[in-house]
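Only a single protein chain was left out; the remaining protein chains are all shown in position.
In order of appearance the chains are A and B, and numbering begins at 1 in each one.
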Amino acid sequence: MAPVGKPVTLFLQTFGQQDTHPASAVTKIMIECLLTIFGLALVAPFLHWALRSTTHWFLGAIVAGITTWLALQLPAVASGATLHAAFAWVPALGVNFSLMADGLGLLMALIICGIGTLIVIYAGGYLADHPLLGRFYAYILLFMGSMLGVVLADNIIVLFIFWELTSISSYLLIGFDHERAAARAAALKALLVTSLGGLALLAGLLLMGTAAGSYELNEILTRGDVVRSHTLYVPILILILLGAATKSAQFPFHFWLPAAMEAPSPVSAYLHSATMVKAGVFLLARLTPALGGTPAWQGSLVAIGAITMLVGAILSLSSDGLKRILAYSTVSVLGTLTMLIGIGTLTAIQAAVLYLMAHALYKGALFLLAGSVSHATHLYDADDLGGLARRMPLTAVAGFLAALSMMGIPPLLGFIGKESLYEATMTAASEIGKAGTDHYSTGWTRPIMSLTPLAVAAHMLLFVVVVRVGVRPFLGRSRPSAHPPQEVSPSLWLGPLVPAVVGIIGGLLAGNVGSLIVAPAVMAVRGEPHEAAPLALWHGLTPELALSALTLFGGLILFAARRRLVQAAASLSRLADWGPDAGYDRALATLNLAAKTQTRVLQNGYLRWYLLTVLSVTVLLVGYPLIEHMELPEIKNLSDIWHFELMLAAMTLISAYAAVRATTRLGAVAALGAVGYSVALIYVYYGAPDLAMTQFLIETLMVILFVLVFYHLPPFSIFSGRAARLRDTLLALAFGAMMTMLILTTRANQSQPRISEYFVEHSLTEAHGRNIVNVILVDFRAIDTLGEITVLAVAAVGVFALLKLRRSAKKEEMR
Amino acid sequence: MNLVLAVVVGGLYAAGLYLMARRSVVKLIIGLCLIGHASNLLIFVSGGLTRGRPPLIRPGAETLTAPYADPLPQALILTAIVIGFGVLAFAMVLIHKVYVAVGSDDLDQMKSTDA
Partner (left out) sequence: MKSVILSTASRLVHPLLLMFSVFLLLRGHNEPGGGFSGGLMAASAFVLHALAHDAQTARRALKVQPQTLIGAGLLAALAAGIVALAIGEPFLTGSWTSFHMPGLGEWTLGTPLLFDVGVYLVVVGVSMLIILSMAED
């Protein structure tokens, strides 16, 4: 293994940041790679329009180039360097756009871009006849860029944004066949589950950033002790775990992943086995130095992981569809990874990294293969297939290789992965006990001991899966079918074959893979240099080998008894009525019902109910504090009131009452006119001649208008009953009383100087006018007046349009 | 004097709202009109009342001498009166059109959107 040196940090100088480090070409390229992918996503539909059937090769070549560049960085990172790139993004909030590629990030980035290359090429063949292929390229590249952002992010805000972008692009991709209701429902399910988890994650990340005093991951990771001893540690852990568990389909959130199989095969292979679902596991691994090692961390991760591992394996038996079987087995593997990260020993992390790599390769291959097989045969159920090896030899080779890797047979990478998994579960107890000085707790020795049988059992069940999907369809007698199968086009067999072959190369070159890829990733997770035995394909006759053999043997027996197993699993499926999937449906139905109910109650379509609701709420909210703080200074000097004022007030109120009680339309209009003229008199009396004049004129026009319109309207009629009238009277009076009190209170508490003093002072000197009201209208506040006359014009045009429209309708009728 | 006008404003609001809560469209319009008056008066009273001293600068004077009626609420109300006219006219025509379409002046009969 390469000696671990001091991390070399390279900084990119941008946006005028005064940094003493020279801008590095290497780190600049990292940002450019990301931008290239997002840029390609933008232009992909146009590109497809221009290139037609060669688009996928073109896009694949570019992504392959990025993969190659990433692979070239491996030696530097293996020697301990961390690639860094940062520029100020929202400096006011202390948010930098910063990227970081350490061993873990680079491994994930390689998987994303490497498998991404094959997926793009595969999609070109798989969806060749799809009218929206250009859009598919855009979505898949958007996802690729987002996922790359997640694994390379060095700032938790940046991480979160890319995290959510993967959820959104996943939504778009699952619902790609948006004309099918099932696809839409599955897309929504995935989006709701993952974005709810995303919200929890945001809260957890922000709390963690506050606890650590930085939003930069590389700083947070060095302050693990601060975070772990923080009072908010448990809430942070729960929130982040929620985010990771929803994304990585951990029990009880696993149900969205099988549903997501509505997506086209390349999407399932890419998002829902190789990359996106690993984001949660990646996050847990990434945050291990900051959060890991406590009993709470170990306990929750190991428990969730082990349960998910078993539940996924069992559920995979009860399905028939090729892709659903694979989806449940993916759930099982994700649980295994979570469990390994929870165990957290050197062996366990090494196993997690290896297992993650192996799984990405073989499961991606199997998904693509399932797609190719269905593409060629138009059959989707595992038990309907058989004898395809002669017709589709290359696909069959890919299938066998991937299946062998998943079974854990040497010399494939899957073998090493499963060996180290068993080693991790077996040695976990002793390693944790041995490292008494370590911050790892010792309280979990007993449960960790019993993980080995669980892991073996789960893998026996997964053996059945792999035989059903990867082996059986190609062997035996070929079934008669409407579509005689043929070998698929190169873009379709390349996708499954390349990862399967890489799986065997990786197994053969285990030593190099170990030092170049696994060791740096393990170091990034453990956050400290370590001394581990170099990886090798053959360890001799070890207990793990015996367990592997036992797994194979048990798996064969289970496969022989698979019919009875499937029946047993089917009887279990009655439990699903109380499962999380049914819970999701119920929650959604409840939400819809609540929305419907509140809409029916509040948006009932009766104007007076809206009015009464608004009024009563206002009276309650405003009236209560008014009564609390009421002062009535005015009541003391009642002698100030003049008789003329009282008469005016009485006249106004009596006219208003007459308008309310009027039994004829003409009577109501006359009473209304009387109110208007009384108000005009009030304006005259209190020094507002302009208002009075306008009010008189408007009132006159209004009365004429009323007469014109009421001529067409029916006479008054009383619709509401006595009780309703009494209720409305009381509420209206309460509101009136509240307004009266409001005025008295505001008048009693007026301390600010009047704004108008400025206008009074400058009216003549600056605006050459003696009528200050008019000067305000046409000079000081002229822009308001401009707006107001525009409103007037709009109202008039509206009236005109309403009447004109009717006239043209009449003309239509006449024709 | 504030007290008297405050009571007038309250009374106008009460009358207007009572009419607006009726089911007859014609009463709705009259209620709307009363609430317009009430709101204008509300602004007027809130600005403070001064008897018989309009904000007009006398010939020969450079500025006003206190007490004088506050010109700013007056300017606001002036435009509000005219705009109220425009809006009310629009409401009337709209209600008239609805009445022609629905054939009833009972607001409860106008609930359905596809009449």
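Rule of thumb we're sticking to: a contact is a pair of C-beta atoms (placed from the backbone, for glycine too) under 8 Å apart; a residue touches a chain by one contact, two chains touch by 3 or more.
What you see is a predicted model, and the numbers here were worked out from it, not measured in a lab.
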{"item": "Touched by the hidden chain, restricted to displayed chains", "value": "A, B"}
{"item": "Option touching the unshown chain, where A:Thr664, A:Thr700, A:Ser717 or A:Asn749 are the choices", "value": "A:Thr700"}
{"item": "Option touching the unshown chain, where A:Ala88, A:Leu232, A:Ile654 or A:Ala767 are the choices", "value": "A:Ala767"}
{"item": "Contact set of chain A toward the excluded chain (per top definition)", "value": "689-690, 693-694, 697-698, 700-701, 704-705, 708-709, 712, 767-771, 773-775, 777-779, 782-783, 785-786, 789-790, 792-793, 795-797, 799-800, 803-804, 806"}
{"item": "On chain B, residues whose C-beta touches the chain left out of the figure", "value": "54, 56, 78-79, 82, 85-86, 89, 93"}
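Just so it is clear, only the chains that are shown with their structure count from here on.
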{"item": "Of chain A, residues touching chain B in the complex", "value": "605-608, 611-612, 615, 634-635, 638, 640-642, 645-646, 649, 652-653, 656-657, 659-660, 665, 668-669, 672, 675-676, 679, 682-683, 685-691, 694-695, 698, 701-702, 705-706, 709-710, 712-714, 716-720, 728-729, 731-733, 735-741, 743-744, 746-747, 750, 754-756, 759-761, 763-765, 770-773, 776-777, 781, 784-785, 788, 791-792, 795-796, 798-799, 802-803, 806"}
{"item": "Residue numbers on chain B that touch chain A, as the complex places them", "value": "1-30, 33-34, 37-38, 40-42, 44-46, 48-59, 62-64, 68-72, 74-75, 77-79, 81-90, 92-97, 99-100, 105-108, 111-112"}
